[in-house]
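Every protein chain except one is present and positioned as in the full complex.
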Amino acid sequence: MKKTWLRDYIIKRLLYAIFIAWAVLTVTFVMVRVGPTSPADKYLSNLAAQGQDTSQVMAAIEARYGVDRPIYEQYLNYITNLGRGDWGWSLSTSMSVMELIKAHWIYSFQLIFLSSIFAAIIGILIGIYSAVRQYSKTDYIATFFSFIGISIPNFWLGVMLILLFSVNLGLFKTYYDTSLSLLSLANLKQLILPVITLGTGMLAGYTRYTRSAMLENLRKDFVKTARAKGLPERTVIGKHVFRNAVLPLVTIIMFDLGSIVFGGAYLTEIIFGIPGLGQISFNAIFADDYAVVVAVTVISAFLILMINLITDITYTYLDPRIRYD
Amino acid sequence: MTNRLKSTRSITRKVDRVKNLAFIIAMVLLVTTLLLDIFVIEMIFDLLTYLYIALGLLFVRYGIPLLYASRRLIQYYWQRAIKNKLAVGGLVFILLLILLAFIGPLFTVDPTAVNFDEKNLPPLGFTIEESVYKIETKQFITSRITGTSEHPLGTDDKGRDLLAMIVSGTRVSLQVGLFATGIAIILGTLIGVSAAYLGGKTDNILMRFTDIMMTFPFFLLLVFIVFIFGPNLALIVIVIGLTGWTGTARLIRSESLSLRTREFVMASKALGASDRRIILSHLIPNVISLIIVIATLSIPGVILAEAALSFIGLGDPSVASWGMILKAGQQNLDTTWWVAVAPGIMLFLTVLAFNFLGDGLRDAFDPRSNI
Partner (left out) sequence: MKELKVLAVLLIIAVLVGSSCQVPQEAKGVYISGTSAGDAETLNWILAADSASFGYIGHTLDSLVTYDNEWNVQLRCAARDVEVSGDGLVYTVTIRDDLKWGDESQVTAEDYVYTMKNLMFSDWLNYTYKSDWQEEVNGETVFVTPEVVNKTTFTITRRTVDPEFIYTVRTLTPYPKYIASKYEGDVESFTQAPEFNKLTYTGNLGPYKFVEWIRNDKFVVERNPEYYLGTDTDAPYFEQYIVKIFGTPAIQHAALEAGDISYAGIDPPHVAKFQAMEQINVYTMPTTGYLFLAYNLRDNGWEGLKQKEVRQALSMAISKDLLIEKVLIGFGEPAFSFIPVTSPWYVDKGSAKYGVESLLDKEKAKERLVETGHATQRADGSIEITDKEGKPLKLTLITNSGNDIRENVGYLVKEELLTIGIEVELKFVPWATELRKYLMNKVPGTGQELRYNNGVGAVSEESWDLMVMGVTTLPLSPSGQDVFYATQGGLNFWGYSNSPVDELFQRIRSEEALDEGARKQLYAELSQLVAEEQPVNFLAFQLANAGFQKNVKGIEPGINMGYNYHLWYFE
């Protein structure tokens, strides 16, 4: 009984996700291709800067970049290729779009994943602490520190950290070295500064979330009961309050991961020279490389929708009171 | 008894009509000037000024009455909020900042005045060694440069006074923060409340649209549009406003959903009030505290987004925002560090102040909420 209901629900949500992804694709495609800039612009302005007369080759270059045909034809062509699983060829990096994304997603993912863990651990600890002592001096200090992170422009913080720790103290390399194996300790070490830079920006969210979830649960009857039973405070907080507060936190972490894989870590990537998807996507924008821009937007949209779906399903399993119609 | 009620109501209606008329006339005047500006005479004001005036008019027409109507509620929350010392500190800082933005320029020198003879002066009290090229001898000479009281924060690599630049940048950053947030909040509130109140198909369409907007990565979209249409402060403000409303819409919708079925809404519906009237005078006043909290918490993000845009080279080159100063100074952080440090600290403190204030307000409003 429950199974068929769940299956229908998932199918419905999947169809909906496909619809949204298609809408995002179309909007992005039209925006990239209708805007006043053209993929051939960068190429032609490079030529002009070298003192080459571009007027003779302009038409040829536009033909090479496939932008000489009418927009609906380009769109149909794109959709047909997509139907065959071909995401196109990135002209600004000379690679197929899928290969490009496959080669670079891991750099963004590891950075964002570690930053989330870093921010979640510290954020949750601060959150619990300040919820337990609401409105006390320690609550203020905790809030103060978690907000410092969100208030420092992270590109500024990144450069400061490099100058201090890499140049003056010589503790780290000044840039991210892709030749180190991803699972090695050295790789973990070189991610310390980027993770701090990105993680401090995410910290406040977790603190805030934990604090409010804890406060909500602290007022519940079962806490009072537990306390009345004479259980030690540590057990009450850890077992009763935190366990109930942690569920929504999982959602928030998941959502963070999904929404910033593409682009969210861009500034951090630039500063530390990490060749992640942020750099790939933004350089594609600047080069008007529409195949990459469209692919990145659509995939990230789809990812966000899938994460929403998964969290919703997890919720139904973990919390039987929730039902979807 | 009923007569008196009727006459009060008709007076209110009359006053409303006058207000509406005045508002519409003002808006029409504004649009006419804008059209004149674009097509006939060039540049009476810049585009941003029109945006400000329009938002100002909207605020006077709808914002002030709304705030006035819910003054008791606001007062109550205010009492709770000022218990939070960090929030009060944030508020004081923001007020000082606004004061600085308005009267600061009267006391500082021209922030755009370039003077190559006074470039790279350190702040007052600092001395640095700098190697200077002399064309007469064709040699580099190392000389010691000390900060002067004329330029208390020093100068940049073009000899512009940093203090003056910071002060004029204050106005830009506040403008961007306030107005982009203003647009986003207005849109988000209207869409959220309408979706909740009208329900059914409208709700469905509006929320599907919100879903689509939400799945676009925000910063990617922002960079994308600014890159295509060229960096211009008005465009940046509008784009941040037009893309940043989705979260607000969702929160406001879920908040208003419960209000929709409350007695006072039902009652005024039964009395024949129009949808517009119910939305404006019943629903929105009841979510106003939520709106204020969301607004305060969105401003820092917007200010940082503008700075980030400047950092990647998409800031408006004709406006010296903190982000633009920071970007220019960043390249020489190892030598003329003060150029990047001063705007960095201002940016940091401002964002911090808004965050503290917003956090305090949220706590006062509902400590369990997760905005």
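A few comments on the model shown:
By letter and in written order, the chains are A and B; residue numbering begins at 1 in each of them.
Throughout what follows, a residue touches a chain if its C-beta (ideal position, glycine included) is under 8 Å from a C-beta of that chain, and two chains touch if they have at least 3 such contacts.
Just so we're clear, the structure is a prediction, and the values are computed from it rather than from any experiment.
Within the full complex, the residue among A:Thr26, A:Gln74 or A:Ser166 touching the omitted chain is A:Ser166.
Across the entire complex, the residue among A:Ile10, A:Val30 or A:Ala60 in touch with the chain not shown is A:Ala60. Only one residue from A:Thr28, A:Thr93 or A:Ser130 touches the chain missing from this view: A:Thr93. The chain not shown here touches subunit B at positions 114, 116, 119, 130-131, 133-135, 138, 140, 142, 157-158, 230-231, 313, 317-318, 328, 330-336. Subunit A meets the missing chain through residues 36-37, 41, 43, 45-57, 60-61, 63-64, 89, 91-96, 100, 103-104, 159, 162-163, 166-167, 170, 173-175, 178, 269-275, 279-280, 283, 287.
Quick note on the criterion: only the chains that are shown with their structure count from here on.
The residues of subunit B lying in touch with subunit A in their complex are 83, 85-86, 208, 211-212, 214-217, 219-220, 223-225, 227-229, 300, 304, 307-308, 311-312, 326, 330, 333-334, 340, 344, 347-349, 351-352, 355-356, 359, 367-370. The residues of subunit A lying in touch with subunit B in their complex are 20-21, 23-24, 27, 31-32, 35-37, 134-135, 140, 143-144, 147-148, 150-153, 155-156, 159-160, 163, 167, 204, 208-209, 212-213, 215-216, 248, 259, 262-264, 266-267, 270, 281-282, 285-286, 293, 296-297, 300-301, 304-305.
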